[in-house]
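Would you mind keeping the following structure in view while I ask a few things?
With one protein chain withheld, the remaining protein chains of the complex are depicted in position.
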Amino acid sequence: MTTATRIDWTREHCRLLQAIRREFAVTRPFEGLTIGTGIHIEAKTVALLTTLRAGGAQVVATGNLNSTQPAAVEALRAEGVTVIGAQTRDEREHGRYQRELLATQPDLILDNGGDLFARYLDHPYPSLKGGTEETTSGRMRLKPLRDRLRRPVLVINDSPIKQFAENRHAVGQSTLESLLRLTNRVTNGERVTVVGYGACGRGVADNLRGAHAKVSVVEADPVTRLRAHLDGFDTPARDRALSTADVIITVTGAPGVITAKDLPLLKDGVILANAGHFPVEIDAAGLLKAPEVRAVREYEDDLATLELADGRRIHLVARGHMFNLAGPRALGNSIESMDLGFALQARCLEAVATGQVDGTSCVVPVPAEIDAQVADAYLADRYQ
Amino acid sequence: MTTATRIDWTREHCRLLQAIRREFAVTRPFEGLTIGTGIHIEAKTVALLTTLRAGGAQVVATGNLNSTQPAAVEALRAEGVTVIGAQTRDEREHGRYQRELLATQPDLILDNGGDLFARYLDHPYPSLKGGTEETTSGRMRLKPLRDRLRRPVLVINDSPIKQFAENRHAVGQSTLESLLRLTNRVTNGERVTVVGYGACGRGVADNLRGAHAKVSVVEADPVTRLRAHLDGFDTPARDRALSTADVIITVTGAPGVITAKDLPLLKDGVILANAGHFPVEIDAAGLLKAPEVRAVREYEDDLATLELADGRRIHLVARGHMFNLAGPRALGNSIESMDLGFALQARCLEAVATGQVDGTSCVVPVPAEIDAQVADAYLADRYQ
Amino acid sequence: MTTATRIDWTREHCRLLQAIRREFAVTRPFEGLTIGTGIHIEAKTVALLTTLRAGGAQVVATGNLNSTQPAAVEALRAEGVTVIGAQTRDEREHGRYQRELLATQPDLILDNGGDLFARYLDHPYPSLKGGTEETTSGRMRLKPLRDRLRRPVLVINDSPIKQFAENRHAVGQSTLESLLRLTNRVTNGERVTVVGYGACGRGVADNLRGAHAKVSVVEADPVTRLRAHLDGFDTPARDRALSTADVIITVTGAPGVITAKDLPLLKDGVILANAGHFPVEIDAAGLLKAPEVRAVREYEDDLATLELADGRRIHLVARGHMFNLAGPRALGNSIESMDLGFALQARCLEAVATGQVDGTSCVVPVPAEIDAQVADAYLADRYQ
Partner (left out) sequence: MTTATRIDWTREHCRLLQAIRREFAVTRPFEGLTIGTGIHIEAKTVALLTTLRAGGAQVVATGNLNSTQPAAVEALRAEGVTVIGAQTRDEREHGRYQRELLATQPDLILDNGGDLFARYLDHPYPSLKGGTEETTSGRMRLKPLRDRLRRPVLVINDSPIKQFAENRHAVGQSTLESLLRLTNRVTNGERVTVVGYGACGRGVADNLRGAHAKVSVVEADPVTRLRAHLDGFDTPARDRALSTADVIITVTGAPGVITAKDLPLLKDGVILANAGHFPVEIDAAGLLKAPEVRAVREYEDDLATLELADGRRIHLVARGHMFNLAGPRALGNSIESMDLGFALQARCLEAVATGQVDGTSCVVPVPAEIDAQVADAYLADRYQ
């Protein structure tokens, strides 16, 4: 009888990374190279960074703003990864960690939001081979810098695999799971309004319908709204969709989707939750201090109920933060969906390290052959 | 800004009980009567017992074996409910609490498993008007005692509302939620074998399919198996269903569904979980001590991995205990599904207290008019 | 290259009846017996009656009112079945055929609606062994006659297999297929109101939701309405459900569900269709002659558009007749769903003929062991 942690559990179930790790231990694609990264330091990323380490890399990591988990730092250090800094919400402190990381002149950068590549341009050095960028917002930030970067930078989130495996399916599912876990409320027969019908919104709407909710979609783009309609969702005008909802979930990527101005519309007992990445879609601060709010009642697990002067109650989940990562037991997207994305990361970094892509591949999607390789690996044996 | 607990949250969202409580505060159906109960003492039952209290009852409660929650006891006492005893796994101690409760000669009994009615017959007293029984196993135990009970005993679990609202929908959904919350594994594309296709099994199969799993059903009764087949589920022979599964969920009500004898069949990486009420369907003890088990690895949240001598790993959730109530964040079935069942309880006790049913209604289902009244109340206003 | 008919196709795909036919050719359970039947004479019943014939029976058949198909009569006669009479809508003529049939004093009766058993009591004869009744309305008619019948009469429609295989799944699906085939209109995103949520209504609602319609359910019984709600359907009040519908499908079993009085409620462009057995749920005659109807436009395939004085158009499918059997290409419920029901018929008649059931089984459901036998046969080999 041995005991193990959630980090162990996660790592052991990253099937693709495990196989790549065994391969890298032989092929050593990063022998002699340093990889610098600003990816979140939590259970799942441990599996990625230790896989890179197994491929011969020196790995130097500093976390993202606020998200660094001490147990993950410990697990990384136990495997020889250098971790700079600690959890912080202080942007200047965070910037100092990043500069310290770049001072090691990593050969490859695994970026998250474009911070490291952007800072690299402040103090460029010739040995940088290129790297990867995890996010779409990073891609948008780095694209205008291509003339100066002139190195391969492969954008993971632009892979179709990320779009359907993570954004659509995994986010949709963890949103449903979080709603149940946090509120313990029924979904059957409830009117749920999903604001936004991109890949994430489609997943949220699909999973809530699978849970027997009556789902309406609010979507600004008429072509996408028609798509939602033909997918069988109600597409009422925004104000009606808000005023009839028992649950409202925002997943637009845009700020100010629900603000204090909407309070008059909302139904007694409505639940407000944000599944978008940034805590800007529901203006929680604005709602809490709205003049018609008579009292706020705070519950365990970051639930809050706003009592309005006219007696209506508005339930706010996770203060508008991405609620599928909220609460003490939030494990987030499924291990397999992360494993897919991180296998793309590992293969892309391998491609950059071994010169399979060149400087013309600067801020471009994952090469199609890497997508195909990872998809094949996922399905091999187990599902065929 | 006030703070509140999960018990408050639960109680505030028991919409039906809240309305009944307001009504009972006026009608006082239990004025001058004592209600004795052996129902579990946890967050949701607080809402029921305090509603009865609001109807004028003296309420005397002792918990069920092992399940009593201290915070719930405290909440009950704060509202004037008498709680006898405390959490115990000692059956004799538990029996002593029940005898102590019956010594108060309650006018009405809200039973759970038939213990109190059966013990009442040891020392009968004339003032007992009758009461309710929550479970099917209680019904089976009390039915042969009808000639001696000769009082109205209404069985809640035989209501169609309990069958579809709780057994089918709520158990199905909390099973999916728990699988995600505890394992963090993908369900999409996974082969899930559900053993048992009663009301609970249908709910589990339906919710897992809604989560994009490929669901097979094992069911001994051929007519029910045909039903599963026409519902679109694969219905392979038992051994094939077990040997191809990535996840196996038992929900049969029968013991010994999965035992150490099945180890040779199981696939590397399979997850075993029981959603049935009693921890007997998966013989966890037998599996753990089977000779082919080389090592056991224990993780947080009561997950365990059995490593077999041939290298296969078997993941066991919650040691075979009903896993939709397992783990530190398990809230169980949705508040609304419990609210429906407890509204049936409150209305049935009211009917017995006010003489709307007589001794011919001894160990019979909830009267149809009470089912109709509760269904109407659930749908009124909000969903019409 | 040989050519064959739809009757051949149907018969060849009645897998269960084919196997029973082969068995009966050896076991000859009806050797020396005459079976009289008033079942519809159409493609699917040919498979049943020729199976009985293969079991040694003399089969004497007269059709039901109006439904007799000449090609089916021909196919039956080619296999030695005696067919009395021809298609008729004249009830007196139809009655004459039935009396003529009973004059042959069949040993077994395969009844449809209770006509033959009821007429038998007018002129009873001792050699009648008993038989089967296909329908629920037949059961309701024959139940009060049990003291006089005193013979086994097994009611097919009370089998759970019939309920889920035919009423729920097959009717639901043929309703969707017919809506598409007849109207060629989109279902995605349309508001469909299903009136009635019995087994058939659940099937219709489920299939339309599978076709991406937004389905509302109108149901008089509050418990069943709650079931529809928790199954995820909208359950608005009747008038709102009618006034917002793009399509209304009645499947209640009751008359006068939609009448001319409802015309003010209906939306421009609504489609009205009845999936219930009798053409009484939508009062087509009343609608067509309502004063606000300015003109009626008739299309191919029994579609009609009522133009109201205020400009609204109401589309009426099949004049309120059961529309999943309407139109020149309507094949009705799937072959397999009929094969299941007819296998129950063949096995029940075998049980009566061979004395496995006695006079205490008078107007009772199919015996559980026959349900199990047929379910097993359906799943054997092919689906396990």
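Each chain carries a letter (A, B and C) given by its place in the written order, and its residues are counted from 1.
Going forward, a contact is a pair of C-beta atoms (placed from the backbone, for glycine too) under 8 Å apart; a residue touches a chain by one contact, two chains touch by 3 or more.
Owing to the predicted nature of the structure, the values given are computational and were not obtained by experimental measurement.
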Touching residue (missing chain; options A:His169, A:Arg191, A:His315 or A:Arg347): A:His169
Residue of B:Thr132, B:Asn188, B:Asn274 or B:Ser361 touching the missing chain in the full complex: B:Asn188
Among A:Thr235, A:Asn274, A:Asn324 or A:Ser361, residue touching the chain not depicted: A:Thr235
Chain not shown: contacting residue from A:Glu79, A:Asp268 or A:Asp376: A:Asp376
Identified contact with the non-displayed chain, of A:Ala103, A:Leu121, A:Met140 or A:Leu226: A:Leu226
Chain A residues that touch the omitted chain in the full complex: 160-161, 164-165, 169, 221-223, 225-227, 229-230, 235-237, 368, 371-372, 375-376, 378-379, 383-384
On chain C, residues whose C-beta touches the chain left out of the figure: 1-6, 8-10, 12-13, 169-170, 173-174, 176-177, 180-181, 184-189, 207, 210-212, 295-301, 303, 305, 327-329, 331-332, 334-337, 383
Touching residues on chain B - with respect to the absent chain: 186, 188-189, 209, 212-214, 229-235
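Keep this in mind: only the chains that are shown with their structure count from here on.
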Copies chain A and chain B touch via same or different residues, half shared test: same
Centre distance in Å when chain A and chain C are each reduced to the mean of their C-alpha atoms: 54
Averaged-CA centre spacing for the pair chain B and chain A, given as whole angstrom: 36
Residues of chain B touching at least two other chains: 169, 383
